[in-house]
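Rather than the whole complex, this shows some of its chains in their spots.
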Amino acid sequence: MNRLHVELPGLSLKNPVMPASGCFGFGQEFSQLYDLNTLGAIMIKATTLEPRFGNPTPRVAETAAGMLNAIGLQNPGLNGVLANELPWLEQFDVPIIANVAGSEMNDYVEVAKEISKAPNVHALELNISCPNVKKGGIAFGTIPEVAAELTKRVKDASAVPVYVKLSPNVADIVGMAQAVEEAGADGLTMINTLLGMRIDLKTGKPILANQSGGLSGPAIKPVAIRMIYEVSQRVTIPIIGMGGIESVDDIIEYLYAGASAVAVGTMNFSDPFICPRLIEELSNKLDELNVSQLSELVGRSWKSYAG
Amino acid sequence: MIQQEIMRVVSQREIARNIFELILEGAMVQQMKQPGQFVHILPNPGLDPLLRRPISVAHIDKMKNQFTVIYRAEGKGTNLLSQYTVNRQLDVLGPLGNGFPINATDSSETALLVGGGIGVPPLYELAKQLTKQGVETKHVLGFQSSEVVFYEKEFSRYGETYIATVDGSLGTKGFVTNVIAEKQLDFDVIFACGPTPMLNALQQEYKDKKGFLSMEQRMGCGIGACFACVCHVNEPVNGKDYVKVCSDGPVFPIGRVVLT
């Protein structure tokens, strides 16, 4: 039996490592670098009902051990993704997690309904936490009642399990997690980016054309670990953890905190081969830790265990 | 094919104030196809700074497995880069993007190469390859002041070379466009790389000419996956209303991209 195997609602993963949404497009570019079949899953870029161009540029800025982005959910729209992106991905034996976004609840519901029918979409990731769009996005992610309502409606519409992606820009992450769990979420993915800004010293204006953007990368890892540690003890649904993962030790830290699988975002840019590398290293790490199944590590930081 | 390679520093020297010429060695050089392609360099292992820096290929030497970049040490990453000494190792991703189409010109034609500041480097390999093809090249290179002028002699080897400096400390005072007008330079095709206002001026002036412009944008991935570097286009390309500078460009036919 494959020690790296992870079983989650809708997802039978050969390993727990997947690229995070928005950092991997729809896979085509990275497929030129390595075989996508090595991945546990792929979280594709957010899909909205209509095609979107997104925000003006500059859309990224560097920060200490992190970066800001304000892409603004650029994507070819539901029809484009259904017609081109998903069929192309069918050549790989990798479950796709479709990231669903919108400005109105109805948009979300419509996208969820259609995209969840695609044969290789095994789960949805409900993006209620994107900081970079004027309407919707993060608003859904900071008010528990709204998030719950949206979760319920998407869940009703979806043919596959629904993971809700939580925003860290809240005072009470546990309350938010419990609200969406109660509304029927099958799992959580956390965390999305923190809201941040950098100012260009030459112009005196924000670097990003959108002014503020989402902070990601190693800088935010401690925030993610803290939130997963708290939430995993208070919900029964599984968590896919993300935020600054750059090493196999980081993966272990996420598992200990309470994540069942992990996603790598920003670090794909600094090291485009990071996902296959981590998957390889993870196997050795399990030898070192002397565990026969990855799941033994999940939640170790708060579970009492023998040994 | 795009490779990630730990390359060896062959040499590094400051060729003008804060302008460095860095020669790197490795197998990736064999993959370099066109002048105007770029590499994505990680200035430091570790997390600070985090992102790679896009730098154009300025000269390719396939025999020696070496290539040259020329860059300005400005911010955190490029300053760190300038501290790499001979034989140290550097993490490079490349070659990236689509460069200048040298086949778009034939040997009976004259090409005008226009560079501004750190937009000058990719034109050097271009001048070399065009000359090799028998194309006549003229070069107009613009800089802030004489202290940051570089490669004037090197370009002269391939053809007439004019310098413009904003402060007039060398060559014509003013911008590259002043030189072209003043010297009444004639050409069949124009190739340019430099700051957006310069490209914008050229695009407006020569929209009916054959020409190719190399663009800059802040980048994340450098390979087309993150949508950081998109630009609007004047007419849809392959059904899309945008292009990505990193993977569709950085070089585009004149008139294609909306410049402002």
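To keep things simple, chains are lettered A and B as they appear, and every chain counts its residues starting from 1.
Just so we're on the same page, a residue touches a chain if its C-beta (ideal position, glycine included) is under 8 Å from a C-beta of that chain, and two chains touch if they have at least 3 such contacts.
As the structure is a prediction and not an experimental result, all values here were calculated from the model.
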Full-file chain stoichiometry, since only one instance of each kind is pictured: A x2, B x2
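Operating definition for what follows: only the chains that are shown with their structure count from here on.
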Cα-centroid distance, chain A relative to chain B, in whole angstrom: 36
Interface residues, chain B side, partner chain A - complex: 1-2, 4, 42, 47-52, 93, 217-232, 241-242, 247
Touching residues (chain side chain A, partner chain B) in the complex: 22-25, 28-30, 32-33, 45, 53-54, 57-67, 69, 71, 74, 207, 217-218, 246, 266, 268-273
